[in-house]
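The complex appears here minus one protein chain, its other protein chains still in place.
Naming follows writing order (A and B), and every chain is counted from residue 1.
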Amino acid sequence: MLSILVYGAVTSAIYAMLAVGFTLIFGVAGVLNLAHGAFYGLGAYAAYVLTARLGWPLFPAAITAVAAVALFGVAVERWLIRPLRHSALAVLMITIAVGLLFEQAMYLLFGSEARNVPAFINATWGFAGLDIGGQRLLTLVVGAAIILTLWLFIQGTRLGAAILALSQDREGALYVGIPADRIYAVVMAISAAIAAAAGVLTAPFLTVQPTMDLLPMIKAFSIVIVGGLGSIPGSILAALLLGYSETIVAYAISPAWTEIVSLVAVLLTLILRPAGLLGKRAAF
Amino acid sequence: MTVPLLEVTHLNKRFAGLVAVNDVSFTLDAGEIAGILGPNGAGKTTLFNLLTGFLAHDAGSVRFEGHDLGGSLPHQIVNRGLARTFQLCRPFAGLSVIENVMVACLAPRVRRRERPERRAREIVDAVGLAHRADTAVETLPYGDLRRLEIARALATRPRLLLLDEPFAGLGAGEIAPLSDLIRRLHAAEGLTILLIEHRLREFMQLVSRVIAMDFGRIIASGTPGEIVRHPRVIEAYIGRAAENLTSGGAHGAA
Partner (left out) sequence: MVGDRMRGRQAAGMIVILAALAGLPLFVRSDYFLGILSVCFIYGIWATSWDFMSGLTGRENFGHALFIGAGAYTAAFLNGKLGTSPWWGLPAGGLAAGLISLVIGVPTLRLRGPYFALAMLAAATIMQRLTLIFWQYSGGEEGIPGLDPMFETKTAIYYLCLCGFVGITALLLLFARSPWGLILRSIRGDEAASQAAGIDVTFHKIAALVVSACCAGIGGVLYAHYQEAVTPDVFSVTLSITIIIMVYVGGIGTLYGPAVGAVLLALLPELLRGLGQYRLWVYSLVLIFILFFAPGGLIAPLWRRVAAGRP
């Protein structure tokens, strides 16, 4: 029972980190970023290179990895997405191309085998007969902190207010002179950084290999659809919902069935409540 | 008494707390040309969207030829004989003029009765676009796009046609021919027409009855002559205009 509670929370935190950034850039810039998984993967690989190859200490390596991916996200937005913004399909395709190039580049540089990243915390906590890896707990705590910080940032700063305005009414916001291009870049940086942070944090206990970008991204989509496209609270709620239901399914039936949970959740949401749990716009 | 062509009773629609259409009731008889008048944001286009199934109403009912349209989808309503145009022209990009009209002729209502190709030719002729039949819509001048918009609605063989600001964006010289076209269609096809328009002069000449709206409600209804003298209409229009003058047009931007 306790293990479901804790492992469910860890899974939910990872999902929330992935989904929040994905929904943010969609809500604000209308960009459906199919390279989001690549940001997550790049974070993990950057952590691998800095620690295992270059021998950096863990914390500077983690910060550098996240910052580098954020810069990469800005570059993608500036040079690849922005020139194509007139066509939603072209934007979608270019983000796909970025994702594909990520996988191919990782194959070429590091091969297809899984890589190991040292854990930040090697200790395990045991309580009430349960052993939990310190890295997982760290992921949970840092993930929650990141999302809380993002929330405070959006609610409490001028830049955050501008981001919120763009996501709620893009035309209105453009009309009153919000500098959209700059904000798109900022949001892309935030979105990429959070995905990279998830990659860095989970790298020690999940596999780091070229195809690692896909499944987390699928989970992010599913969560975002269930939560309501563009809604941050919705995606957090949906992350909790999916994280816990997968954990429960894994314990109650078998880990094999967890993959089906998100697909069923997506189809049910679309049938019963297409706008998602907390979607403000009707999807029709 | 015969059943009216369109009977709207106590129609309501709200968006996130804002009441867009508030307790609207009216009827249209077959063969009328009626108009809806009202300032921006009065709920006219929302009303059209409710009548044509593009939005679902929260309360009230819409009956067309005695048939309740509640829950019907837009294409089902069109196939019952209630067609519309859009305020902004929405041609099918990538298709030619005749193809644009053909699409509407492929609706089940038309297909049952006649060959789509013939109907499309007929309509394109009737609205005066025959010489542009094979032109790509992307290169069409705005006035012709307006005609195409009407042609497409007309092609579905409507009994009632809703025109959302048919003269919007047209130059002075383009309005009279389009106005004539609408009058001709009314006469020739026995069409009932309900239109929204801001160009008061053309509007008043065209319609035989006016429904005036403000803040989602019907505030007056009558002949054009009665409406321009109606105190509440004057208040809604003139009062606003005066307010605009004094506050430097802030009302329009808000």
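By our rule, a contact is a pair of C-beta atoms (placed from the backbone, for glycine too) under 8 Å apart; a residue touches a chain by one contact, two chains touch by 3 or more.
Everything numeric here is computed off the predicted structure, so don't read it as measured data.
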From A:Leu2, A:Leu174 or A:Leu215, the answer for touching the chain not displayed is A:Leu215
Considering the complete complex, identify which of B:Ala107, B:Ala130 or B:Ala168 is in touch with the unshown chain. B:Ala107
Return the single residue from A:Ile194, A:Leu229 or A:Leu242 that touches the missing chain. A:Leu229
Where the missing chain touches chain A, by residue: 32, 34, 80, 83-84, 87, 89-90, 92-94, 96-97, 100-101, 103-104, 214-215, 218, 221-222, 225, 229, 256, 259-260, 262-263, 266-267, 270-271, 274, 283-284
Footprint left on chain B by the chain that the document does not show: 52, 54, 73-76, 78-79, 83-86, 90-95, 99-100, 102-104, 106-110, 116, 152-153, 155-156
